[in-house]
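All protein chains but one are shown at their positions in the complex.
And then subunit A:
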Amino acid sequence: MGFVSNVLGFCGFGVGISTGLVIGYFLFTYFQPNDVKDPEIRPLVEQDSETLQRMLPEIPLWVKNPDYDRVDWINKFLEYMWPYLDKAICMTAKNIAKPIIEEQIPKYKIDAVEFEKLTLGSLPPTFQGMKVYVTDEKELIMEPSIKWAGNPNVIVAVKAFGLKATVQVVDLQVFALPRITLKPLVPSFPCFANIYVSLMEKPHVDFGLKLIGADLMSIPGLYRFVQELIKNQVANMYLWPKTLQVPILDPAKACKRPVGILHVKVVRAMKLRKKDLLGASDPYVKLRLTEDKLPSKKTTVKQRNLNPEWNEKFDIIVKDPQTQALELHVFDWEKVGKHDKMGMNVVPLKELTPEEPKLMTLELLKNMDLNDAQNEKSRGQLVVELTYKPFKEDEIPKTFEESKTVQKAPVTAPDGGGMLVVIVHEAQDVEGKHHTNPYVRILFRGEEKKTKYVKKNRDPRWEEEFIFMLDEPPINDKLHVEVLSSSSRMGLLHPKETLGYIDINLSDVVNNRRINERYHLIDSKNGQIQIELQWRTK
């Protein structure tokens, strides 16, 4: 009897629990509103010490640490922008999700999946400090502390078999400390080629997940489990040193590497117009590519000839065949005074077919303005032969990729030996007594190399590279680097001046392969010089 009663009791308990749960659900959960209220925010001054105590762990980093900067202006900006951002993001999310949902639901016999509500709430993310690091490498590193304790409300309604179930996400909170690295820096906007993002700590994630109104995250234990799961997942992907790379620019393109060679043969000119008063003109041709800083190339001068024949060949390096053009100017050589312009023309490189020689006869013009009346006068013709040869894919010097790691030395280097590369980047606070036109002199095993000199500058930037070929690693050698200033005038009084020097032990370079450091100059007040050294072997 007792046994039956016990069994019945258990059965009854089972039934009772389920009915109890259902009743409890309807009693406590079902009629709860599923909207999210704006939290009541009281100014800090009014709050009591207990709340203040609770807040202490959340105090922004810029209050605690002097090396974090306050970024209130970004917070304000975000706050003003947030309502718009909220709508825009939700709209985009809906638009993205719609086709995916439509594609997926037939598979699962679900009638409809739709967003019943989608808003990110009224609270924007805040930046609680920004820290930047300055290194000698060509990169920018910043670490913002981002905290988003928002009140978003996302309700997804799933309809199937005439029933409706809702899944609701509320009160999402994400605190993260990402490191954003911009590198490499390139000389065209936006001035960096890649963004690298990685997290310095495991992020804090908290949210409420309601299934038909009941918050699953409040089940003791489950919240911790889910949180750990998410943290670990994210950490696996992005925790430093793992990074997320976002390419912005193609670095090879941004740096404008040479992509081909233009062979130019200046053949001859015909019927040039006379410029000299006495006798015929003395013509020569100047040629250069647009957007190129290199000096232009010149043919020889043909004395007293209005139909000169040159037959001279030139090679010009092309960086961008789409936009660059070849400029040809015919000048009249003069012994005294300015050389007269006799005419010019421009050939855009995109008109040329690669690898195919093209013989062109160009009308000489006064200028490239089509409407200029003066261009109607005949100034003669110029005959040139142009061939554009693009580099083959493997011929393109991929210096960019290789400069990141240390390049291999060329095959010509003997065994055990290699190449010592010295890159002189910049100097700071160098000052001469009489003049400051600094240049750098490098001495290594009696070999001397010099940079160009920078006029009147205390913080010169050279960015010049020098190469020494060696038979064995320079373990016991020193590199002597000297900053000098030379007088800009031909003054005899103070022709040269030393602004400081430094001797660098090369054994570190051999061991490290690459060293990029800032050295304090000896015999200088505050002078510093940044030098990169590389040891390249086979």
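One rule holds for everything that comes next: a contact is a pair of C-beta atoms (placed from the backbone, for glycine too) under 8 Å apart; a residue touches a chain by one contact, two chains touch by 3 or more; residues count from 1.
One rule holds for everything that comes next: contacts and distances are computed from a predicted model.
**Q** One chain isn't displayed here; going by UniProt, is it "Tescalcin b", "Sister chromatid cohesion protein DCC1", "Large ribosomal subunit protein mL46" or "Synaptotagmin-4-like"?
**A** Protein name of the absent chain (UniProt record): "Synaptotagmin-4-like".
**Q** One chain is left out of this view; which of A:V15, A:M237 or A:I475 touches it in the full complex?
**A** If we include the chain that is not displayed, A:V15 is the one touching it.
**Q** With the missing chain put back, one of A:V197, A:M217 or A:I423 would touch it. Which one?
**A** Residue touching the absent chain, from the options given: A:M217.
**Q** Using the touch rule from the top, list residues of subunit A that touch the missing partner.
**A** Counting only subunit A, the missing chain is touched by 4-25, 27-29, 39-45, 51-52, 54-56, 58-60, 62-64, 66, 69-73, 75-77, 79-81, 84-85, 87-89, 91-92, 123, 126, 128, 130-132, 134, 140, 142, 147-151, 170-171, 173, 185-189, 191-192, 206, 208, 214-215, 217-220, 223, 338, 372-374, 457, 459-461.
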